[in-house]
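Only one protein chain is missing from this complex, and each of the others stays in its spot.
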Amino acid sequence: MSGLHPKAPFPKAAEASVNQPQLRANLRKVTHTIRAKRAAVVAELPYWEQLRQLGAATKDDSLVNLSDRLLELERNVQARGGQVHWARDAAEAREIVARIALAHGERELIKVKSITSDEIELNQALEEHGIHAIETDLAELIVQLSHDTPSHILVPAIHRNRAEIQALFNAELPGEGGLSDNPQDLAAAARRYLRHKFLTTRMAVSGANFAVAETGTVCVVESEGNGRMCLTLPEVLVSIMGIEKVLDTWEDIAVFMETLPRSSTAERMNPYNSFWSGVTEGDGPQEFHLILLDNGRTHVLADEFGRQTLRCIRCSACLNVCPVYERAGGHAYGSVYPGPIGSILTPQLLGMHDKNANSLPFASSLCGACYEVCPVEINIPQVLIYLRNEGNAHKGPNAESLAMGAARVAMSEGWRWEGALRLARLGQGPLVRQGEISWLPGMLAGWTEVRDLPALPREGFREWWKAREGSRTVDANTQAGPPDIVQDAQNRESPPANVQEGGHPPAGQHGQEGEDHA
Amino acid sequence: MKVDLYLTCVNDAMFPRTGQATVRLLERLGCEVRFNPCQTCCGQMHMNTGYREDALVLARKFVREYEHAEAVVMPSGSCAAMVRELYPQAAQWAGDDELLRGVQALESRIFELSEFLVDRLGVTDVGAYYPHRVTYHPTCHAARMLHVGDRPLQLLRNVRGMTLLELEGAEECCGFGGTFAVKNADVSAAMLADKTRHIQDTGAEACTAGDNSCLLHIGGGLHRLRSGVRTVHLAEILASTEEEVFA
């Protein structure tokens, strides 16, 4: 198991959260605020689109050379005194971390926010070994103290308001009790609690935003400084990274240092970025372990179209613009990866074998807002459509597929379709159920909860057109020329070169013969 | 110019007036409009619901029937986007090179209505008259896949007698998304609720858009609320004149 398996299909999981007005109000405020800020800082860079293209190509380049890159990274981390571990799945990764901690006799370690570690459910596994992992990111601390799960990549406690956090800190943080609900006060309490831990804990666990194969460098991007504390002060550091995070050369870092902060926290640059290569004598942890995690990433890599999903740099811009995320909230996605990216990443990491996860690609109206903001140009809507098809391919015939097939047959010829429409107007035939059009399979059930559906018009366009064509032959020659407003434009136009004037007419005649059948 | 009207299945079944308006409008602007009765559906519903093979049958049919067209005009952003954006992709997924070549050759002659008027005919004032307060919802596929930008607004601003009211959160999806509205009815309803509230806040008598499937959804919501606000396709406003108010 890992933090990827949704416990219910998305529509069911979303039902509860959609109907919580407080949660929806919180989400709305937060997503709209970040949305506007992001748009402003992105607009500062006139060459943003080029940066997106470059970011996408840089990631693709590493992905299609992934084995070479990982071997080079391993070589260079080792050359600088670090150790590299390979983990096929969550269990292997957890075991490696636990083994390192136990070898040093550590019972407590500090952690920098890392979705990858949530993905492998590291904290729970360490508890089983009697090792306590302390989350040091403010939001992760809130989530941990309240035995909750994160609901957003960037602001994991987005679903909690200040009163809840005040109560939590007063109850759970040693020595506190009289905190106000002022965020400044609450953050200061977290500082007091964690300061001592930073200075005395001997082992830390982090994720990684990027790694550079050429130099063996690992990068962590953060805001609060807890990352720097964890990466600098302990004696032993373990970093867990998905294999897709590796880049080729040091210079490849640049584009992401431009696009990630603007897409993520909507800042020109986030407060702190740390880079280190193996072990530096006299500076920072003197023992460094890098864990390279697969856990389904190679499933994604193997699919030529789905592969683009692995470009993701976890900025969360797609969450913040997503109308579905805004209403359903992060928990509805049932995975550590929520929002549009979660809808394509989770099912693929699970090899398209998890039924609940396969409902995620349908959790989208395909509005395309996610693709527009993605700093590495992942065409999320197209991947969603692709995965819907992949998911259906794993299923046998069912009511929906049969209805789709029936609609396709009705639509395969103009005459069939015309006949079906004619029947539909009489309240019969393959497109109709209970007197209303139903070629969206099962449409009526969900549709009429909150929407009305107009009755079918008695006369369709085709009848009108035919009647008109019949009468038109008489006055066809008297038709007026184009009015002045378009004459100029028309004089400029010439038909596209590949269309011969008077060439094959669009299949008008075929249609006539179709009518006889209908 | 000879123009092939591709009506789309939703209009064919449910919105004949949109088709009639498109014909009137294009003829008024001097086009020779043709309607190929073989047409059925572009296959978008099949594709987006995950039935690619069914969709490909309809895609091949479309390309066969329109490969020689001078211009194909669709009063629907999402169907135009299906043909221009998703046909090539679906052809690649299926390894159908013939379809891919066919679509690529045809692509530049496929137009959503506002694109055709503004880019191909070079008009933004179509001589329309529509004495109502109207707000405009830019549909997702027209905005983000076709990038029609403000073309529909350019056209609407030149409609005489009409008051165009700005819609808050205009670029946000109405929650339709084909079978999404059914499969994820709760989320879709929540999106629709925000959209209809914003529309009602404008004080408009009518909400317009370039796509009747979105309008079917929005209109269904407005009707259920007994809001008194109606929906009307862009083509119907543009076809209206002082002699004949179309919608």
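So that you can tell them apart, the chains are marked A and B in the order they are listed, and the count of residues begins at 1 in each.
Keep in mind that, in the parts below, a residue touches a chain if its C-beta (ideal position, glycine included) is under 8 Å from a C-beta of that chain, and two chains touch if they have at least 3 such contacts.
Here is the rule we use: contacts and distances are computed from a predicted model.
One subunit of the complex is not drawn; among "Protocatechuate 3,4-dioxygenase subunit beta", "Lactate utilization protein C", "Chromosome partitioning protein ParA" or "Phosphate transport system permease protein PstA", its UniProt record names it "Lactate utilization protein C".
Interchain touches from the omitted chain, evaluated on the whole complex, reach A. Which of A:Met229, A:Leu384, A:Ala424 or A:Val450 touches the hidden chain is settled by the complete complex: it is A:Met229.
For the options A:Ala13, A:Leu173 or A:Ile253, the residue in contact with the chain missing from this view is A:Ile253.
Only one of the listed residues, A:Met269, A:Val409 or A:Leu423, touches the absent chain: A:Met269.
Interface note for the absent chain: among A:Thr58, A:Ser239 or A:Ser263, the touching residue is A:Thr58. Although one chain is not shown, part of subunit A still touches it, namely residues 26, 29-30, 33-34, 45-47, 50-51, 53-54, 57-58, 60-61, 63-67, 70-71, 80, 83, 85-88, 92, 95-96, 99-100, 103-104, 136-139, 142, 155-158, 160-162, 165, 183-184, 186-187, 190-191, 194-195, 198-200, 202, 212, 215, 217, 223-226, 228-229, 231-233, 235-236, 243, 250-251, 253-255, 257-258, 261, 265, 267-278, 280, 282-284, 287, 292, 294, 298, 301-302, 304.
As a convention for this text, only the chains that are shown with their structure count from here on.
Distance from the subunit A centre to the subunit B centre is 28 Å, each centre being the mean of its Cα atoms.
Subunit B makes touch with subunit A in their complex at residues 1, 4, 7, 9, 11-17, 19-20, 23, 28-31, 34-41, 43, 45-52, 54, 57-58, 61, 65-70, 86, 89, 93, 105, 108-109, 120-123, 125-127, 140-141, 143-145, 171-173, 175-193, 216-217, 219-221, 223-224.
Remark: subunit A residues 10-11, 14-15, 18-19, 24, 305, 323-324, 327-328, 362-369, 371-372, 382, 385-386, 388-389, 391-392, 400-401, 404-405, 407-408, 410-414, 416-418, 421, 424, 431, 437, 439-443, 445-447, 449-454, 456-457, 459-462, 464-465, 481-483, 485-490, 492-493, 495-496, 498-499, 503-508, 510-512, 514-515 touch subunit B in the complex.
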